[in-house]
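See below for the structure under consideration.
For this depiction, one protein chain was excluded, whereas all remaining protein chains were kept in their positions.
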Amino acid sequence: MTLLLGIVIFGVYSAALLAIGAVGFTLQFGVTNVLNLAFGSILTACIFAEYGLTGHSTNLWIAMAVGAASGAVLSLLIGHVVVGAFLRRGATGFGIAMVTIAISLMVQFGLEAIQGPDILSYSAGSQATMNIGGVVLSSGQLTTIIVAVLAMAAVQVLLRMTKFGLAMRATAADVSLARTCAVSPARTRAVTWLISGALCGICGVLLGIGEGSFSASTGSDFFITLAAAAVLGGIGKPAGAMIGALIIGIVSQAAAAVIAPSYKTIAAWVILIAVLVLRPQGILAEFAADRELVA
Amino acid sequence: MSRGGHRARWSAAHGARLALAGGLGLTLAACAGSAATGGGASPAGASATLEIAAFSPFTGPNAPYGYFQYTGCVAAVHAINAAGGVTGHHFTCTIVDNRGEPADAVPAANNMVASSPHLVGIVDGDSGLMSATVPLFNQAHIPDLSAGGDVQFDKNIYPYFWRTTPGDDVAGYTLAAYVKFGTGFTRIAAVFGNDQAAQGNVPGLVSGARHLGLHIAVSESIALDQTTYATEVQKILAAHPQVIVTESDPQTAGVLLGGLKQAGWTGPIVGTSGTLGIDYDKAAIAAIGKAAYEARFVRIIQYAQQSGLAWQTWKSALFAAGSLVKDPASDETAIYAELPYDHTTMLALAMLAAHSTNPVTFNPYIEKITQGRTVVHTFAQGKAALAAGKTIDYVGVTGQVSFDKYHNSAGLWAAENPVTNLPEKLVSARDVTAAEGH
Partner (left out) sequence: MTTSPGASHPAAGETALAGSQARPPLLRVEGLACHFGGVLAVQDATFDVRHGTITGLIGPNGAGKSTVINLISGSTRPGQGSVRFNGDEIAGQRPHEIAHRGIVRTFQQANVFGGLTVLENLLVGAAPWRGERVSAALGRKQAWSATQSGLLDQAWDILRRFGLEGIANDYARALSGGQRRLVELMRALMAQPALLLLDEPMAGVHPALAASIADRLLEMRDAGMTMLMVEHELRLVEKLCDPVVVMARGTVLAEGSMAELQSNQEVVDAYLGGGGGG
C-alpha cells in the first residue's frame, strides 16, 4: 500500500518537474515551429545563473524568480535574435535544428570551460518533511508539485482565456491565416520564447535544488526525458506534454518499484515507443506537416 | 565518461582530478609519446641515463591518471638520483601517452619498446588495456609494475608483470570483510549504480557475504541520473537493512543519499573507492550535510600511509621535484601517485640487489627485495642495507608488498573518513582472504 502510494506520489513529483520544462518546450515548438535543441543547455545555464547570482539562495521562490528571469532572457536571445536571424535568411527546419544544437554545445561547453567539469552543489538546508501514509515528501518536492500545478493552470488560462493566448494558438495552427487576422507572428513568437524560457528556468532551478548538485551537462541529460514527454503527449500541445510527463513519471516509478530500478528508464522509453506505434503523432496532436517556419 | 566500464579503477578519483587535467592534459599532449624529462639532479658525464616509462593516458578523459603515474615516477627518480642512482646510472621518467584506448595503446607500446634503448622499466595503471599491452612488454623483457585492475591478471602468467594492487573484483570482497569485521552488522543493502564500474563490486560483495555469514537483505541496481529515487529508497528501507553499501556517480549519489535522509535512514553507509573524489563529497554533503557524512559514511579504499619515514621521504621528494609536479600538496595523499613511486623505487632496488641494470637479470629481484630480513622504507635505506650485505624487505608508502605466485599483491585496505581521508579502521589481508573464502 505504501509502495503504491509512493509510486503515485513520486511519480507525480517526477512528472511535475518534467512537465514544467516539457510544457515550455512544446509550447515554443508549437507556436514557432522551431525545434529548439538548445533547451537543455538553457536549462543548465539557468541553474548556473541562479547559483551564481543569488549565491545559491535557499529561498526556493527567489531562486525560481531568478531562474525564470534568466531563462526568459536567454531564450529570447537565442530563439528570437539568433534563430530569428537564420530564419530571415531562409534557413530550413533541419538547418535551424542544427543551429540550436550548435548553440546548445556552445553553452554547455562554455559553462564547462568557465566552471570546469566539477559538479556544483546546493548545501542541504534541512528541509521540512511531511509524512503521507508512510511516504515521506520533502517541502522542496511538495513545492515543485505545487509550482507545476500552478504553472500548468497558468498556461491553460493563458492559452484558453486570453487574447494573447488565442493569438499563440492561432499562430501555432496556421501562421498565414493568423497574419490575416492581424496577429503579428514576430511578436507572438517573441513572447512565446519568453514564456518558454521562463518555464525552462523554473524547471532548471527546481531540478538543480531537487537533485542537490549539478554540472554543465545536467540540462542536456534531463532534456532527453523532457522531450520524450513532449513527444509522447503530441509535440506542440501543452496539455499533451502534461499527460506525457505524468505517464513517464508514474511508469518509471512503477518500474523501479515493481521490476527493478535499473529498468525505470527502459520502461519509460518502451511506453513512449508503444504509444508512438499506436499514435505516431502523440497522444493529443494532429499531424501538422508542411507547417511554415515563423520568421 | 568514467562510467564506461573497463576503466573501473580510473573512475575512482578521476572526477576529483579532472580540473587539473584540463590545463595539464593539453601541455602534455604536445609532448606526449617522446618527451623525456630528467628527474632531479642530472649527472654530467656519467654512464647512460636509464629510462622508466610512465605508460598511461595523458590525453582524453583519463589524463589525470597519466599525471599521477608521472608524478609518482618523477618523485621516486628524484630520490633515487639524489641518493646516487644505481651503479653510476641516473634515471629519468618518460611520458608515453596511450590515450586510454587499446587502438592507441598497442602502437604506443611498440613504438616505445623499439625506440628506447635505455628503457629498464614501466609503471602503468591501465585498467582495460592490460591484455593488449602486457604481452608486448613481456616479449621485450621489460618489467612492468602495474596499478591496473583488470581481473584477468588475478591469475597472471607473464613473468615480467608485477602488480601491487588487487584486481577490481577484490574490492567487493573488501566491502563484505569490512561489514563483517569492521561493523558487526549482518543485514546489508547493496545499492549500486547500474554502470559497469559500480556493478563490478556486486559479485565480490555477494560472494563475500556468503562466506562470512552475512545477509544481503536487498540488492538494487540504480538507474543513473534520475530526478528522484524515492521509490527505490522505500523499497530498500522496507527490507530493514542495518548497513547500506554503495557506489554510484556523484549526481546519482546526491539524489539517492538525499532520498535516504528524507526517508529517515540514520544507519551507516559504506562506499567503495568509486565514491572517491571531490564531486562525490560535494554531492553527498549537499544531500545529507557534512556532519552526517563524516559520522555515518566510510569509504573502503586501498590504504595509503600518511605518516612514517616512507611517507615523509615520498612527500619531500614530491615537493623537491619542482616544476615537474604540478600540485604536490594534493598529490601527497593520492594512492595513484604513491603506487608508481613505490614501483619505481622497487625497480631501482631490484637493480641494486641484482648488481645489474639488465632487466633479464634483475626482474626476479623485484620479488626478492620484498622478502628480505631488513625492512627498509626508502631507496637510500635500501641502498645502504644492500651495500652492507643485507637482504631487504621494502615497505614503501603503499605498505607491505607480498607477491603471490601470480605476481599479485593485494595490499592493505582501510575504511577512511570521507572528509578527513584518515583511516578509521584497517581491513587486513586476512579479513579479505576470509571473504574470498580461502
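Note that the chains take the letters A and B in the order they are written out, and that residue 1 is the start of every chain.
Basically, contacts are C-beta pairs under 8 Å (C-beta built on N, C-alpha and C of every residue); 3 or more make two chains touch, one makes a residue touch a chain.
On a predicted model such as this, the values are computed, not experimentally measured, just so you know.
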Item to check | Omitted chain - touching chains that are shown | outcome: A
Checklist entry - From the list A:L3, A:A97, A:A173 or A:L276, which touches the chain that is not on show? => result A:A173
Next on the checklist: If I consider the whole complex, including the chain that's not displayed, which of A:N59, A:T92, A:S123 or A:T162 touches that chain?
Outcome noted: A:T162
Checklist entry - Which of these touches the unseen chain: A:V83, A:I96 or A:V183? => result A:V183
Checklist entry - Footprint of the hidden chain on chain A, which residues? => result 161-164, 166-167, 169-170, 172-174, 176-185, 187, 190-191, 194, 286
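To be clear about the criterion, only the chains that are shown with their structure count from here on.
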Next on the checklist: What's the distance between the Cα centroids of chain A and chain B, rounded to whole Å?
Outcome noted: 42
Checklist outcome for this item: Per the touch rule, the chain A residues reaching chain B in their complex are 2-3, 6-7, 9-10, 13-14, 17-18, 116-124, 126-127, 129, 135-138, 141, 207, 210-215, 218, 221-222, 252-253, 256-257, 260-265
Item to check | Interfacial residue positions of chain B with respect to chain A in the complex | outcome: 15, 18-19, 22, 194, 220-223, 225-232, 234-235, 238, 250-251, 254-255, 258, 261-264, 278-279, 282-283, 285-289
